[in-house]
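Removed: one protein chain of the complex. Kept in place: all other protein chains.
Right, chain A next:
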Amino acid sequence: MRDTPLSNCERDFLLKAIEEKKRLDGRQTYDYRSIKISFGTDYGCCFVDLGKTRIMAQVSCELITPKENRPNEGIMFFNIELSPMASPSFEMGRQSELLVKLNRQLERCLRNSKCIDTESLCVVSGEKVWQIRVDVHLLNHDGNLMDAASIAAIAALCHFRRPDVGIQGEEVTVYSTEERDPIPLSIYHMPICVSFSFFQQGTYLLVDPCEREERVMDGLLMIAMNKHREICSIQSSGGIMLLKDQVLRCSKIASVKVSEITELINKALANDKKARKTGGKFGFAESLPQERITALKTDVSPVEMSDVKEKANEIVQRAEVPPQTVPSPVLTAPGTGQVGEGIENSWGLEEEEEEEEEEETMELEEGHEEKERGDVVVISDSGSEEEDVVILNQVTTKEKACSSNQQGAVASKQQKKKKRK
């Protein structure tokens, strides 16, 4: 859909208002809109509200082979997406100029500034390194996308935890979240972008332009800085001529803003950490105001609890003995295994096919009876390296096999992922 054109009267009014130092929402020249940072239930998911602009960032990680010229450094990958729900002019799949500009700017700000220690992401030099992927989604466009995107990206990176890795000689074990606590990334500093918009050929300056102000601006100066007053990236677009002292003044304003925003991010991270530790509820759903419609709510009704224990015992005694646990799997052919004998096909296929299947299984079972009983049976799928290799014991069984999800079999979730060289 096309975006609404800007009418002449709006443009004139906005420029006149800026000359009188008035903004549409009553802010001062150097004021930011209210910033709200909240985190999701997963580690690495962050929502940022900058006024009405809304952005979500999600961080994920994966083990891959590193680049050839940098064998002991991890890889950072950034991706910004303009969702069509953000503005009627955004279309899915269309590479617009704005999208390319935002992507390049975010990469320059976060990757070239070396804010993340990429060498700590290396697992096995030359073979396995972590690839950290940051996906930023724009949910509502009300101006100043770059600032909001950088805040969301760096907050999500600080919030993210990657799985722990253990190296013993030649073996590398990646522990899941249940086995060992995931560890945070090592972040040196937090670069944050601050945008300055210029009007009337550089005469007037506004910080944090909203969408309408962005439409009438002449040019944009974007400074990425961290709280130690180090400039990470600086970019001027729109072709305006800026004087040296204007740029210096902007950098001073930026350092003040950046320290405020960094403090805000740290406070939000601390709150989230506290909520997770004390077991309180956290996540995106909890950060919304509770405006529930209790249509399905029923009143609390008392339940008779006096003879629950006796009833439960009775039921347990009267219950039938459960069937025996399934024996250890049978290797019917290289690469396949079978647990149990398989139940009858209940899909109602024609009788001929059923008879054929029965004949096949009978033959296979006869041929491989020798390989049946072992204490430890290892089934490995030689096809893909990434598959889980499951070690099964005779006592605790679980399947990696074709048929039955039968009763009695599921024990604990002991899935050790082992990678063998």
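To be clear about the criterion, a residue touches a chain if its C-beta (ideal position, glycine included) is under 8 Å from a C-beta of that chain, and two chains touch if they have at least 3 such contacts; residues count from 1.
Rule of thumb we're sticking to: contacts and distances are computed from a predicted model.
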{"item": "Name per UniProt, for the chain absent here [options: \"Exosome complex component RRP40\", \"S-adenosylmethionine-dependent methyltransferase\", \"Collectrin\" or \"Complex I intermediate-associated protein 30, mitochondrial\"]", "value": "\"Exosome complex component RRP40\""}
{"item": "Contact residue for the chain not shown (choose from A:L24, A:I64 or A:A270)", "value": "A:L24"}
{"item": "Interface with the unshown chain - residue positions in chain A", "value": "1-2, 4-13, 16-17, 20, 22, 24-26"}
